[in-house]
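Only a single protein chain was left out; the remaining protein chains are all shown in position.
Going in written order, the chains are labelled A, B and C, and every chain counts its residues from 1.
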Amino acid sequence: MDSIGVIIGFYALAGLTVGAALLVFLVRNLLHAVLALVLAFLGMSGLFITLSADFIAMAQILIYAGAIPVLLVFAVMLTPHASRDNANSLFAPGGLLIGLGFAALFVFVAMATVWPVLDVETLHVQSFAGTVRTIGAALLGDYLLAFELASVLLLAAFVGAVALVREDEA
Amino acid sequence: MPSSAQDLALTLPHYLVVSGMIFGIGIAVALSKRNAIAVLMGIELMLNAVNLAFLAFSRFGSSFGIASEGNPAAPLAGHVFVVFILTVAAAEAAVALAMAVLVYRRRETVDLDRINLMRW
Amino acid sequence: MSAALDPIRVRVRVTSPRLAVTLGIVLVLFGAASIGIAYVVVSGMLDGHWYDFRDLGLGMAHLREWLNEVNAGQPAALSAFLGDQWISYITGALLGATGILTFFGLLLLILVWVERRLIGRIQVRKGPNRVGPFGLLQPVADALKLIQKEVLIPIGADRFMFYLPPVLVFIPGLLVWAVVPWAPNMNYLDTNVGVIYLIAISSTATLAIFMAGWASNNHYALLGAMRTVAMMISYEIPLSLALLMVVLMTGSMQLSTIVQWQVDHHVWLGMLMPLALFTFFFSSTAELNRTPNDIAEAESEIVAGFHTEYSGMKFGLFYAVELGNAVAVGAFVAAFFLGGWSLFGLETWIPPYLIFAAKAFGGYFVLVWLRGTLPRFRLDQLMSFAWKYLIPISLLQVLLVAIEVTAMRYMHFPDFVELSLVGAANLAFTIFIVRAWATFLGYRPEREQVLKPTMAKQMGGLRAAEEMRTR
Partner (left out) sequence: MTTANEPYVLNIGPQHPSTHGVFRLRVVMDGERIQDIDMVIGYLHRSMEKLAEERTYTQNIPFTDRTDYLAAMSNNLGYCLAAERLAGVEVPERASYLRVIFAELQRIASHSMGNGTFINDAGAWSTPLMYMFREREKILDLFEMTCGARLTTNYMRIGGVAFDPPNEFYPAVNALIDELPDRIDEYTELLVDNEILLARTRNVGVLSAADAINGSITGPMLRASGVPWDLRKAEPYCSYDRFDFDIPVGHVGDCYDRFMVRLEEMRQSVRIIRQALEDLPSGPHKTEIPLALRPEPGEAYARVEGPRGELGFYVVSDGGPAPYRFHIRAPSLINLSLLRQMAVGASLPDAIVTLGSTDIVVGEIDR
């Protein structure tokens, strides 16, 4: 059972997230769009907290509000003034339609399907108090291979990014 | 008019609807923006929507099983997936932005309509 | 030329008898009050009561109990919607938030004065001493002045983005105080992801600073913002690694547990892991833009860095956040590495939050001291220090700590022996790795003799210069 605070929080955060995501689409200035994106990410991490995913929420803030926007802004800074707008391409109407279609589809599926959910009592009993320890154990237990692969992927991305933007030694 | 907080309680569809809407917006951004960086932002939004769906399933879904003595992480499988998505997203952002910078340096534009040569 | 002209030797002499009498009375009263308080504490009259000032959390607990009773008496229709404990939730949250806000506000007011006085003392001058007694009202005067000033907006600045950063910077500066463990029962937000919360929240300030620099439409501001971002991103890694060592050792990301671990083991983590302490502190100076890492607002190079164009209270907010964050760093150093609110058993007599505050301000004092003493690094030196030295060395140290923790799980020596071994191993490792790494990367201070000027007796020109050089 949720307390009223969580319910209010959910609706506020959902509104904030969706609104900010819409702003990403609508705003004309690319840097403003980045800001709206950060706002959407922060709202999203709030939604994660309402799902008792405290660790993921913090990781979300760390990566999506701390690291990626800075990368984005840097990339924006390195491009000239002229291309710093958030203009739509020729595919805009089509893209919008496809986006709307997907959203409608997902919403319909979400509403219409009978999901195999836990009953209320189990939800209440199932404690999500300390996810960190469990996630850590799972990462180094059942998901060890994926974990190692992810670390290799990160290393590859790191090296790749450095190699890509390196100046050619003349 | 609901009679108690019970009737207002959040359920899986609540989260899935939000997730679906954000995914749709992400697709729209990714498909219709001209700037490569904006496209990347759309992709990040989509990834986030997926994260939300994963976590919601992890919280409400019964398919994962419930936490037991032998397998305390069972309902947290969604969390683990999100951790990997976050990792991939970070890696992807780094490489994609490096590529955007590289493209700009070679072609003096990050306008995707004009990057159509398939070669530098 | 006399002593009166010499600014150093001027001392305030208490000559007025009235002042002496007043001082005497104050001293006597202070002594009497201290003896009274000590008696009340020792006699155990306070134990367990809500007015036990050694544990403000106890008062909160009593308050919460009482509020729960109030809750129980409310109409059923209301509690069906709002839950059983909404009154105590809301009251607790509001009280805590008010406490933090008040503390932060007062802290900033005092810090402006403290910092200027301390720097003044370090710089053999007096510091502000005109406004109010001992210049204590100087921050108020400063604030009034700042509020009155015109807020300038540069031509071509992005107005929206220009207005936002001072506020955005303030939010993380305030939020980090939520997880500070003041005393055993005094944590506003005792989340079990406290450490990662801290890292996550402090990383969001980067974007705000970047916005400030970019929106100002000023070359200095942009340079400062670029420097800040480069530095903050680089130094977040060693900072996180240092905290990772703490988490590995204590097995928890909850700040209260980390402090409790140090209390239980009668040790400060800073003693066990000096390298982590150094890394955390040094990285924090970089994150804070304080000397010796204040390159982001290096006033001799780029005027004021990212907040060059901010005037009035907007500048005031940046300045205040900087000061507040400096104390926050002191507080986190105290919590992670200096035993938090514990002082080897003395915390039963002295209120723990006072011990904690003393440690936090001790850390802050070190920051001020550094600021008054050291020159500034260059950007490339700082970056290479982070990437070539701090990060690899910290990684190795993390590995060592992990091995130690695993070993401790399988050994069953007494705590004291185990921790002494760990501390000795870490210290030895630190000394060894720092020397080895420095040698490996080509830094040999003992070989690079610093040449003092030679004394020439004879005049000469270029030929003489060449002769002297070859000699």
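By definition in this document, a residue touches a chain if its C-beta (ideal position, glycine included) is under 8 Å from a C-beta of that chain, and two chains touch if they have at least 3 such contacts.
In this text, all values refer to a predicted model and were calculated from it rather than measured experimentally.
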item: Residue among C:Ile295, C:Leu419 or C:Ile433 touching the omitted chain; value: C:Ile295
item: Options C:Ala286, C:Leu379 or C:Ile433, residue touching the unrepresented chain; value: C:Leu379
item: Contacting the left-out chain in the complete assembly, out of C:Leu223, C:Met253, C:Leu288 or C:Ala360; value: C:Leu223
item: Absent chain, residues of chain C that touch it; value: 1, 5-8, 119, 122-125, 219-220, 223, 291-292, 294-295, 298-303, 371-381, 445, 450-462, 464-466, 468-469
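Keep in mind that, in the parts below, only the chains that are shown with their structure count from here on.
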item: Chain centre separation in whole Å, for chain B relative to chain A (CA means); value: 5
item: Cα-centroid distance, chain A relative to chain C, in whole angstrom; value: 31
item: Residue list for chain B, restricted to those that touch at least two other chains; value: 5-6
item: Per-residue multi-chain contacts in chain C, two or more chains; value: 81-83
item: Chain A contact footprint on chain C (complex, rising order); value: 81-83, 86, 89, 158, 160-161, 164, 191-193, 196-197, 199-201, 203-204, 206-207, 210-211, 214, 229, 233, 236, 253
item: Interface residues, chain A side, partner chain B - complex; value: 1-4, 6-7, 10, 14, 17-18, 21-22, 24-25, 30, 33-34, 37, 40-41, 44, 47-48, 50-53, 55-56, 59-60, 63-64, 67-68, 71-72, 74-76, 78-80, 83, 85-96, 98-107, 109-111, 115-118, 120, 122-123, 126-128, 131, 134-135, 137-139, 141-143, 146, 150, 153-154, 156-158, 160-162, 164-165
item: Contact set on chain B toward chain A in their complex; value: 5-6, 8-35, 37-38, 40-42, 44-45, 48, 51-52, 55-56, 58-63, 66-67, 72-73, 75-77, 79-80, 82-84, 86-95, 97-102, 104, 108-113
